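Just one protein chain is left out here, and the rest sit where they should.
Per-chain residue numbering starts at 1, and chain names A, B, C and D are given in the order in which the chains are listed.
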Amino acid sequence: MPTGGVNAPVPVAPDATPAVDPRLIVRQEGVKGYLGEFRGRMSSGELGSLPVVLALIVIWAVFGSLNSTFLSAQNLSDLSQQIVGTGMIAIGVVFVLLLGEIDLSVGSVSGLCAAVFAVLDVSDGVNQWVALITAIAGGAIVGAIHGVFFAKVGAPAFVVTLAGNLGWNGLMLQILGATGTVNLSGKDIVSRLYSTIYGQQIAAYGTAVVGVALFLLASLVDARRRRTAGVPFRPVADIVLRTVLLAITAFLVAYTLNQYKGLPLALLVFLIFIVVLDFVLRRTSYGRQVFALGGNIEGARRAGINVAWIRISVFTICSTMAAIGGLFLAAQIQSASQTSGGGNLLMNAIAAAVIGGTSLFGGRGKTWSALLGALVIGSIQSGMNIQGLSNAIQFMITGAVLLAAVVVDSLARRTRRAAGRA
Amino acid sequence: MPTGGVNAPVPVAPDATPAVDPRLIVRQEGVKGYLGEFRGRMSSGELGSLPVVLALIVIWAVFGSLNSTFLSAQNLSDLSQQIVGTGMIAIGVVFVLLLGEIDLSVGSVSGLCAAVFAVLDVSDGVNQWVALITAIAGGAIVGAIHGVFFAKVGAPAFVVTLAGNLGWNGLMLQILGATGTVNLSGKDIVSRLYSTIYGQQIAAYGTAVVGVALFLLASLVDARRRRTAGVPFRPVADIVLRTVLLAITAFLVAYTLNQYKGLPLALLVFLIFIVVLDFVLRRTSYGRQVFALGGNIEGARRAGINVAWIRISVFTICSTMAAIGGLFLAAQIQSASQTSGGGNLLMNAIAAAVIGGTSLFGGRGKTWSALLGALVIGSIQSGMNIQGLSNAIQFMITGAVLLAAVVVDSLARRTRRAAGRA
Amino acid sequence: MVTVTGETVLALRGVSKRFGAVQALTDIELEVHTGEVVALVGDNGAGKSTLVKAIAGVHQPDEGAIEWRGRPVIIHRPQDAQQLGIATVYQDLALCDNLDVVGNLFLGRELRRFGILDEVAMEKRARALLDTLSIRIPSVRIPIASLSGGQRQVVAIARALIGSPKVVMLDEPTAALGVEQTAQVLDLVERLREQDHGVILISHNMADVMAVADTVAVLRLGRNNGVFDKRRTNREEIIAAITGVTDNAVTRRRARGQEGSQ
Amino acid sequence: MVTVTGETVLALRGVSKRFGAVQALTDIELEVHTGEVVALVGDNGAGKSTLVKAIAGVHQPDEGAIEWRGRPVIIHRPQDAQQLGIATVYQDLALCDNLDVVGNLFLGRELRRFGILDEVAMEKRARALLDTLSIRIPSVRIPIASLSGGQRQVVAIARALIGSPKVVMLDEPTAALGVEQTAQVLDLVERLREQDHGVILISHNMADVMAVADTVAVLRLGRNNGVFDKRRTNREEIIAAITGVTDNAVTRRRARGQEGSQ
Partner (left out) sequence: KQASSGGGGSAAASGSAGGVAAGAVRIGLLLPETKTTRYEQFDRPLIEKKIKELAPQAQIDYYNANQDATLQQTQVDTALTKGDHVLVLDAVDSKSIRSSVRKAHDAGVKVLAYDRLAQGPADAYVSFDNHEVGQLQGQALVAAVGGKANAGEIFMINGSPTDPNAADFKAGAHSAIDGKLKIGKEFDTPQWDPNTANQEAAAAITAIGGSNVVGAYSANDGMAAGVATALKAGGLSVPLTGQDAQLDGIQRIVAGTQTMTIYKPFKPEADAAGEIAVALASGKALDPKLVPTAVTSGSGHKVPADLITPVVVTKDDIKTTVVQDGLYTVGQICTPDYAAACRSAGLQ
């Protein structure tokens, strides 16, 4: 039996570069290639957010056809503000879900921080900026505490945050204690964050233009760099197509908002948070490490990632976002009360993240899920409000719609599961 | 380089049995060995339920020292009944958690089934057995529906059961609709299930004796079979030690119960459910397959397990247990109302399972978790009630105690995590 | 090209499989006869594991047919393959980390006594089975998660033998095994052949392949690249087929081999 | 027993490790010098991977000390080992399935530009690195989950080379590799030696071991069972040490070898 030749160490010519894998089905350039790829993705179930968007469109169509007020500029504008509180919290939840963990305290934390702000600002007459920073910093500290118990002590996040859910709610009741509900002045920074709506036509359109232009610029610069470096890049036709799609969406939104009162500051802030945190997740080492932890903790640890630090920071981000969301929710009703952070808030925030496409099992998701999911949930709620059904019926329909939305998504991903990759 | 000998196929003497691994640190026989092993396990963090039991003892000691009524026979007897409703639901949750999934609908389902029973039995005057069976079967069907959407359609269990949580709650409101709260007669089978307490001394002691005897018998028979088969078996001294420990616990419980009114039927039913379902999980192919799914779905699928069927059945079991738990909760207040299944029930049931030691990530847990966890949560609740603090303080302390209980557990498991096995 | 006496137990006709943008398999043809050991070889990423998974029911082929004893069958799920009598050792083993060795060995076909798991019988059988494969495992009651790589691989191999399969597919079964364990597995393959089973063996180790295979099927970039009768081929020819004859890899390799033996 | 010219870069002194009821390592001694390739061999479950993990900071030894350039160090976490300059390819690879090839390669030491991930530079470097290892990967942007076993292994190996390690530990790096890729890895090991790095190579393949190792350290049942200078030993002696000289495995094996060559 001859051996030698195979296992012996051999000098390899440094130019032994294999050619491009011939099995890789390369996409054609331009729109045609784009459509071709789309068909391919559809059949293999890799459609990303598309199914949720589809579900959203169906929901809107149905409610719109049942009652035309649903699609009125006023209602959509209201909706765009109503989703902000839950949506902000959902962004934080996305971070925790990316780790494959859960945070059950976001509701209580949001209520706590709203109460802290309201009591400091209104009852104690502290400077409103100090009150704001205290409230948000309070949220951050709460999150860090959860993180330490989870990452350093090793208690399951579920129980730690469940304990937090109770404990922080108790603290909120204690803080509100004497007075119960505290009404905001309506002129403070938090209230204004919600009530400010830029009425000039230019505000909404301008924002849309800037957003689209930035996207186009970033895409082009990236494609150029990639081409120069000799790695695969997105063809120009493709970039143009994406930009046009984005532009249409952006201008439709801006047009609708301008039909009513204009661009709500709350929505703008929400979008900025999403974009910035999306950038953090996808374009920084930190974000990469969050994903790594969600994919394989042991792998991440062995790669030298400081697992405890990432975990603590993620829980801190989550509670901070909960605090910010809580302030928006307080601004919405211009008061902090004992019910703040209660009700369905926790479930809605988690559901928003999950429906938007973030996996509960870690390592897969994006901040945009928070927007999509909050829109789905907010739309169902709004549509139900407009229908004015009894609660019993409303609950059943809400459940059914929720289920339908996720079924659309699941069916679209089916092929993917069949391939054992979901 | 000589090859040949290594890779060539060689006939192996069938008696090439390796000796016992010399690195295996074998336990000495008898009590000494038992203690030795215990020390070993302690240092490697494999203590099973011990830390939770420890946490429970600490909780009891603290509340007992704050107020002696806490450890009175009356309170402990009450406690043993109060935990049954939540505990039953928690058993079902354990099953779902073993798959690595979650069921958010257990609260609503428990309320729904209680309402179905109450309305059929009281308002519609149907035979109580028919009503009972309809209610429980209803729970099973609900679970099967969840299971189908999860296993066949592929929608995430979190969202399916969240939708269920809303939908079934709506259905319950609809069913109770006309009259609102429905009082049970107090003489029906469900009420009696809860209110029956066997006052004869013999009932509690007899149950304890039977339980201990069965345990001893099963252990001895198993050891004998193993010895005959030549596989490692538990030494007699060890069996005796375990039996004695069990006997002490059982007789203490029986003694305490007899100090007050006797053995509550509800507790007995709860224990029977735990033992039977524990047996199902650990001693049947079905249970083995549930664990396999929780450990590695793809592995289980490739082993030829019918994944969809197991998933559907587990969700069916979970909802069925929720239905049974709901009936116990209705019996507790002898009525089914719109609040049934609401409040903290869902969180308490899940928390009970998790605190009792069942992993949220699948593949690790046992039905006894439901008992231990429900006891921890019930004890905190009961202790707080006896203290009679304001709710704000109560929430905070409950959170803190919950955290403390899980920290005890986590610290005990630390070494285990350090070894990368948790 | 190859003539074997046994009946054709398993055949693939024009099987193709695509993953997203990657065409993993294109028009694969393969035949396995009773009492035949077919070695499936190919470079990394050639599609060997994908082919095995397609036969085992883990993936469904996009095109083409699988024939079992001459009749086309559709294998939807791993159960279907098992019911036909196909046992598979996967490259990634696919064991359940949380179950112990006995639990994994008998998963899906537990031994029962009065409907209850017969742990004693399973444990006894597990020990016997592992002993014939010459592996030392501290205890058959520890979870798979705490076994070494080689120990796990042996468990996976032993598992495939517990049913009474007609065709056994082994995807790089000896990759993590020590010298003695490797010899035992090769021995086992030969015993399977003697018992008239069909065997598909995937390996990168040419010595192993040449030692036990009757037929060597080569995959290259997801396509058939030749089927060789072991008696009428040699190592170099197969390596040439693996790395691609059109490619100049073979020439280079020969040169190196000569260099190495200088 | 062995004399090597290079400085002792890494040394283990009486390292022991226990897992529950299993004493995985007992009193292990090991030295690695600069420019030396130490092959760590042993039967399945001998404790090789446990030893590597103890050095890499994945497990903490229960007893004993690790010395780095003559000074005792305590390696609490994998970071500590990395900071010393120890790179490790684990047997189970420990890659993040959800990240793509580039993400995994640079995990924990991403290239940045203005504080932002420099995806272009990383992608370029990743392609170059994989090319030198002769592996075909459809795209460096697909998630690791969809790579073949060998492709993943090459990614794990490439990853270890991205920092500039002083000591590289390779736990069965060629287990899943094809013939050409194996040759490349062995070549790489030799390049590492030429650059005066220390290398610990674990392998069950005696041909590989004999081809590149300077020193062969044998573990048996968690204990040292001899350290051999490659130039002064032969394959049979090592196999005897692996399977245990006191055991009659060696005699049996010799007999078989002769039978086989009849």
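For this structure, a couple of remarks:
Criterion: contacts are C-beta pairs under 8 Å (C-beta built on N, C-alpha and C of every residue); 3 or more make two chains touch, one makes a residue touch a chain.
Given the structure is predicted, the values throughout are model-derived calculations rather than measurements.
Contact with the chain not shown here comes from a single listed residue; of B:49, B:134, B:181 or B:256, that residue is B:181.
Considering the full assembly, B:122 is the residue among B:93, B:106 or B:122 that touches the omitted chain. Take chain A: the residues that touch the chain left off the picture are 69, 72, 74-75, 78, 82, 85, 173, 180-183, 186, 329, 332-340, 342-345, 381-382, 385-386, 388-392, 394. Looking at chain B, the residues touching the absent chain are 67, 69, 72, 74-75, 78, 82, 85, 122-123, 125, 173, 177-183, 185-187, 195, 329, 332-335, 337-340, 342-345, 381-382, 385-386, 388, 390-392.
In this text, only the chains that are shown with their structure count from here on.
We define each chain's centre as the mean of its Cα atoms; on that basis chain A and chain C are separated by 44 Å. Shown for chain A are the residues in touch with two or more other chains, namely 1, 3-4, 6, 8-11, 21, 23-24, 298, 420.
Counting partner chains per residue, chain C shows two or more touched chains at residues 19-22, 58, 135-139, 146, 179, 182-183, 205-207, 211, 221, 239, 253, 256. Those residues of chain C whose C-beta lies close enough to touch chain B in the complex are 56, 58, 77-79, 82, 88, 90, 94-99, 103, 107-110, 112, 115-117, 120-121, 123-124, 127, 131-132, 134-139, 141, 143, 145-146, 159, 179, 182-184, 186-187, 189-190, 205, 207-208, 211-212.
Residue ranges of chain B in contact with chain A, taken from their complex: 1, 3-4, 100, 104, 149, 153-156, 158-160, 162-174, 177, 298, 347, 350-351, 354-355, 360-361, 391-400, 402-403, 406-407, 409-411, 413-414, 417, 420.
By the touch rule above, chain D contacts chain C in their complex via residues 19-22, 42-46, 49-50, 91-92, 135-139, 142, 146-151, 154, 172, 175-183, 204-206, 221, 239, 242-243, 249, 253, 256.
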